[in-house]
Structures are given as C-alpha cells and as structure tokens.
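Note that this complex is displayed minus one protein chain, with the remaining chains in position.
Coming up: subunit A.
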Amino acid sequence: MATGPLRFRTPHIEELPITQSRQAPGFAWVAVAAPPEDPSKNWGTSNRKRARAAATGQTDSQKEALSARQQRETERKIRELNSDNSKDVQIPIPKKEAGGGGGARAGKTTNTKKILASGKTFAHYLDDEEAEIARTGRRDGEAEVVPAAVQQQRASKTPLARRRPREESSMSGSPAPFKPASSYAPPSDAMDIDPGEDDDVVASMPSQANIEALLNMPPLTYNQARSAPPPTNAPPPRKFCEVCGYFGRVKCMKCGAMTCSVMCKDTHDDQRCQKFYA
C-alpha cells in the first residue's frame, strides 16, 4: 500500500452517495477490503457491513462499543465547537478605578444580588425550565400551558407541520424521530397555487382570526425550536479525511477516523490514531 498511486487500489471499490443536495449528487469512493463476488449485488448496507466485519474481525459488541464511543465523541466535539468562552480561563472583572457606584458584584436589591452572584450556566437554566415544565406543564408561573400539548393537537390537523416532541437533553443532537418523507417535501399537487384553477384552502390566505390565533400561540421552548434532523431517506452524512480535510475514504479500524489516501493514513497511524482497540 505504501507504493504507487494514491488512489486506493483495493480489491473492491464501492460508490456511495455523499451529499444531501438533490442537484449535485456526488460520490465518494469507499475502499472495502473484502473481495466481492458481484459488485452490483454488493450495494446494500448489509453486504457492506458484512464485508467490513470480515475485514476487521471485530465482534458485534466491539463494533457497538466503538460506535457508541464515536457518538459520544461527536457530541462532545459539537458541544466544544459551540462553546462561548475560552477554554480553561478565568477572567475576573477588573476593579473599578474610582467611583462608578459599588463593587462589581454588589447588587442593589436582593434579586440582583442573587443574579450577580449566580454561577449558573445556560445548561443549568435550560434543565431547570425543562424540569419545571415536566412538573407543572407551565413555564415559570405563566398562565399558558407550554406548547407541547398544543403541538400534538395541531400535528394531527396539520400533517405538514414538522413538529417535534420535547426533549430533556440540551445536547445538540436531536434524537427526535423523523417524520415520513412526505411531510418533508410537500407533494407538488398540493402546492398548486394557480388562482384560476382552484382556490381552496391550499393556497388562500388564512382568515384574520386564524392568523391571530396562530400569532397568540405561546413560544416554543428552547429545545422545541431546534431544527429537526434530516429525514430518514436523506443520504448518509459525508465523511472527511481527518488529516487533510478531503473526503474520507478509508476508516481506521482501530479508532474509526477517516482518511483519504495512503499519505494521510500514514500520518494518522503515526501521529493521531487514538487506538481504542489497539
């Protein structure tokens, strides 16, 4: 493998869709070590999985542990990418030179003293609110019941609305189940807005009363407003070479990292492999 062209000359090469864009379906080469009997039969995932399993000799439980570990690692990474503050740094408020009214922490009332001394993070506030909603069905003394119930009610009336159940987690991944693809892209006949042909409920503006009712719905909670995951029939996520950033073509069987070429694989093995199973 160390010589010759850097495109992999492995026994079998599979073509996998790697993009979600409908216009430009791109393909990545995924090297699979097992010899294929008939490439056309080897398209499905089950064959691919079997091929991989054969290549690595990993047991099912090992693979499960690896993928669970990768999932946790991905979530940790996303949290890190979305963190607001510099890592491991404490920056105290500088002391006031003169005047300006009180110390930085003082606080003029009981309320503001408490707020200023609070060490809560956003995740704490989010957990508190979710716990309160779970307990009372309301948020912080508001009269309205939070929209979870409203949503379910509406969901049956409005199948196109892609509504999601409340989550307890503040993680970036949305484990909410996918809605069927039909709710993802509305059927084209339903989208006909030619006013001459038929101007039924489909295209006409809702009545002012309906609009007003919709405007008066309470806000979604922070978690409810999160963008839903791609539909189940979306192409699988693209993978990238962790060394150079090009499409990843080969998975490291020790740690699951992807690389694109012999060069990058060598770099990975030498310097970066986390060797979960080494």
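Basically, a residue touches a chain if its C-beta (ideal position, glycine included) is under 8 Å from a C-beta of that chain, and two chains touch if they have at least 3 such contacts; residues count from 1.
Throughout what follows, contacts and distances are computed from a predicted model.
Participant: Using the UniProt record as the reference, specify the protein name of the hidden chain from among "Ubiquitin conjugating enzyme E2", "serine C-palmitoyltransferase", "Transketolase" or "Actin-like protein ARP6".
Facilitator: "Actin-like protein ARP6"
Participant: So which of A:61, A:85 or A:233 would be touching the chain we can't see?
Facilitator: A:85
Participant: What subunit A residues would touch the chain not displayed?
Facilitator: Residues 6-7, 19-24, 26, 74-75, 77-78, 80-86, 89, 91-94, 100-101, 104-105, 107-112, 115-118, 120-122, 125-126, 128-129, 139-143, 147, 150-151, 154, 158, 160-163, 172-175, 183, 185-186, 188, 190-194, 201-206, 210-211, 214-222, 224-230, 237-238, 240, 243-247, 260-264 of subunit A touch the chain absent from view.
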